[in-house]
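What you see is the complex with one protein chain gone and the rest in place.
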Amino acid sequence: MSSTAPPIESVTWFGAALRLTVPALRRLMHNRSFVIGAALVLFVALIAIFADLLAPYDPLRSNFRARFVAPNGEHWFGTDHFGRDLLSRVIYGGRISLSIGFFVVVVTGVAGTTIGALAGYFRRLDNPLMRLMDALMAFPAILLAIVISAVLGASVVNVVIALSIATSPHTARIVRGSVLVVREMEYVEAGRALGASDLRLLFGHVLINALAPLIVRLTYVFAIAILAEAVLSYIGVGPPPPTPTFGNIIAGERDFLETAPWTTIFPGLAIVISVLGLNLLGDGLRDVLDPRMKL
Amino acid sequence: MAHLTRRRLLQAGTAGVAASAAGVPLAASAQTATPKRGGTVTVALVQAPPSLDAQLTSAQVARDINLHMYETLYARDENAGVVPDLAQGAEVSKDGTTYVFALRPGVKFHNGKTMDSKDVVASLERFRKIGLASILLSGVDRMEASGPLEVTVRLKKVQSNFLDTLSSPGTPLAIYPAEEAAKDPKDFKFIGTGPMKFVEYAPDSHATLERFADYVPNPNYTRRDGFAGRKEMFIDRAIFRFMPESGARTAAIKTGEVLINETTDGPTAKQLAGDPNVQVLKLLPFALQIAKFNHSQAPCDDVNFRRAVTACINAEETMEIAFPDIHKLDGGLVYGYSPYYTKAGTELYNQNNQAKAKEFLAKSKYKGETLTFIVDNTRPPTDTATDLKEQLGQIGIKIDIKVADWPTISTLGFKPEGWHFWTHGLGIEPYEGPAKLMSIWANGISQTKDDPNIDKLYADLLAELDMEKRKAIFAQFQQYMYDNAVVIPLGNYGMFQVVSSKVRNFAPYRIPRLWGTWLEA
Partner (left out) sequence: MWQFIVRRLLISVPVLALVSLMSFAVIWLVPGDPAAVFLDAGATPQQLAQVRHQLGLDEPFHLQMLAWYGRILHGDLGRSILLNRSVAAAIVERLPVTLSLTALALAFAVAMGIVAGLLAAMRHGGWADQSIMVLALVGLSVPEFWFGLMLIFAFAVRLHWFPAGNFVPINVSFAGWWQSMALPAFTLAAVQMGFIARMTRSAMLEVLHQDFIRTADAKGLPWSVVVARHGLPNALVPILTVIGIVTGGLLGGAVVVEQVFSLPGVGRLVIGAVLSRDFPVIQGTLLFVAVIYLLINLTVDVLYAVVDPRVRLE
């Protein structure tokens, strides 16, 4: 079980990364969850990146004489109530939804790591920072995101901010936990005795230990963000039209669920596939990098 | 009192009844069947009402419930004509500043008390003090109970829309018992004179009303007529359920949990049309969709820019997308059935002329900057904004859509900064008539900048007692609105209402009226 913990005697960023990666990668390639998840995520990501080449139509171009066309050879996913091609909208929607997920991961990664590391390493900061995180975690994350999004106003950037605020506290808690474990270890003590600065120790040595759980957590954050974007759009505080996202396609078409169910089904399936891929990826990473986590 | 000359205002009422007989074929054809008493009707509404105190809200959904419970001195007939309801009629002095109202005798409140002039004065005073549209009574100098069933109102000056105001269903000047009117609004017991009385209110779930057994339908009328007329209740109980999800409302009407669905979309209506268990009815016009310009902000302060926009717009496309199968291309600013309806200026409606638009745009001060289009987060307005953005994009006008909930958008929309375009529907204003409609642009309210021409026309209208002259003033106003592209009228839209076939003699109107309808097993 402990075989994945990096050997700590010779920790440098590069060495640790290498020691962490090479055997880990080998084991990851034999992990079925990881492989399937990675394939799904890659598939979705490539579609999002090459949306311009792949989308058969302009996702914003309406044609009110071809509204509610059921899926056929010309429009694989049918058309919506503007007569826009749904496949093209889902493809472009993926680009925005995945970008939102990606930026939430970046912001949460930076904010969560910084807060968690500061709280874990500097005793005086621990209490105020973690009580603030506790206060944020005292609200269901989705409720927190809805309220913040309503406060900031609906836009892609504000959705990223709202979701980052909602997902950072938990991430900070995980990082802090890992930092607490290493902080008192001998080699850190030794580094301190040799006159290494706190910041250098923190970023050079301590954080490496938090890397594995952090990577696992951020994969799940990516999945959570895609789901939450859809919820925010559904409630009416998501990214504004006409730019499509997985969530606001569903939100914009939900009046037509009975008559044009494809307009709700396909974007929903797109969410399921993306999130399933990320969850599988996360499971695989967790099995290999951080087997102590059970959920 | 002696110097008063009689002007029979009841006349207007009779005219209204005659007109409505033609207007409601559905009611007429069902008239042959014998009404049955009893039963419970469940009505699906989209939202919950902000208040069941009729004087304190102008929200549409509140009217749906409140106008079953409360009544006003005057009310509107099927075609929005002003007719007496709790009043028998009124005498107006020659100079048009004194109104003496005779009240209908024997009208009962839900608490058993009989209505008299003290109740009326107390209610109107309450409205003047805390009513949402207290400005409606700002022209009143004083009111008094001049007899047990007589109320005298003196106006500060002539106000040609005074009876329009008294009869407005927008924020109804509902008559409450004097003792309820005296209470703090928090403790108000929802007691009125209407054909249904309040039973319970469960927020976010439902409101229940029941038939008021002591209700005496107005003997001056023989048939249902708009918000006035003969309001005879056959149904015992009504449950108004608040169901925001359109699919849930449709499912509920199919299973029979709900007997009336206030509104559904075009495609669903089409699908339900073949179902023998329901009737799909059209309520059109219900509202006038407009897109406003903010005249305080460049380039919307430039008439050439505004003309470019109105020249470009293809209203047909916008209305078809936002209100599929339930719209009418009509450039009039009041509804077609209004006696004030005019075509003045409407050659500039729905132009769809990109060449002309580009010409105006070249002359305007627009320099390619991105403009803000604000809209609330319900589907039809959002679709309207999305389509207008697309259309204006084709002549090179760049637009960013800002969507938020109604409180945010409506607060922002009253401010002179932060937006260029705003689209929403006007439901009750085109119904109530010229004075109400013009008040939206008077004093620069909607365009956020005073327009002396509009203000003058509005003042003229209020001072003019002759109807023909008022019509001319309104036509002038509409012409001015189009010539100067003050606003973009997009057309009328309506609602598909779905009613179980068990419900008989239901006629779509501005609220799902339950009086006059009955249940067949």
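Quick notes on this structure:
To keep things simple, chains are lettered A and B as they appear, and every chain counts its residues starting from 1.
Here is the rule we use: a contact is a pair of C-beta atoms (placed from the backbone, for glycine too) under 8 Å apart; a residue touches a chain by one contact, two chains touch by 3 or more.
The structure presented is a predicted model; accordingly, all values stated were derived computationally and were not measured.
When the full complex is taken into account, the listed residue touching the unshown chain is B:252, out of B:252, B:291 or B:435. Screening A:60, A:172, A:257 or A:289 for touch with the missing chain picks out A:257. The chain not displayed touches chain A at residues 131-132, 134-135, 137-143, 146-147, 150-151, 153, 177, 180, 223, 227, 230-231, 234-236, 250, 254, 257-258, 261, 264-265, 268, 271-272, 275-276, 279-280, 283, 294-295. Where chain B meets the omitted chain, the residues involved are 48, 50-52, 56-60, 130, 132-135, 170, 186, 201-205, 241-245, 247-252, 254-255, 257-258, 404-412, 414, 424-429, 436, 439-440, 445.
FYI, only the chains that are shown with their structure count from here on.
Annotation: 47 Å between the Cα-based centres of chain A and chain B. Within the complex, the chain B residues that touch chain A are 245-247, 250, 265, 267-268, 270-271, 317, 320-321, 324, 377, 379, 382-383, 385-387, 389-390, 401-405, 408. Residues 60, 62, 64, 67-68, 81-82, 150, 153-154, 236-237, 240-242, 252, 254-260 of chain A are the ones touching chain B in the complex.
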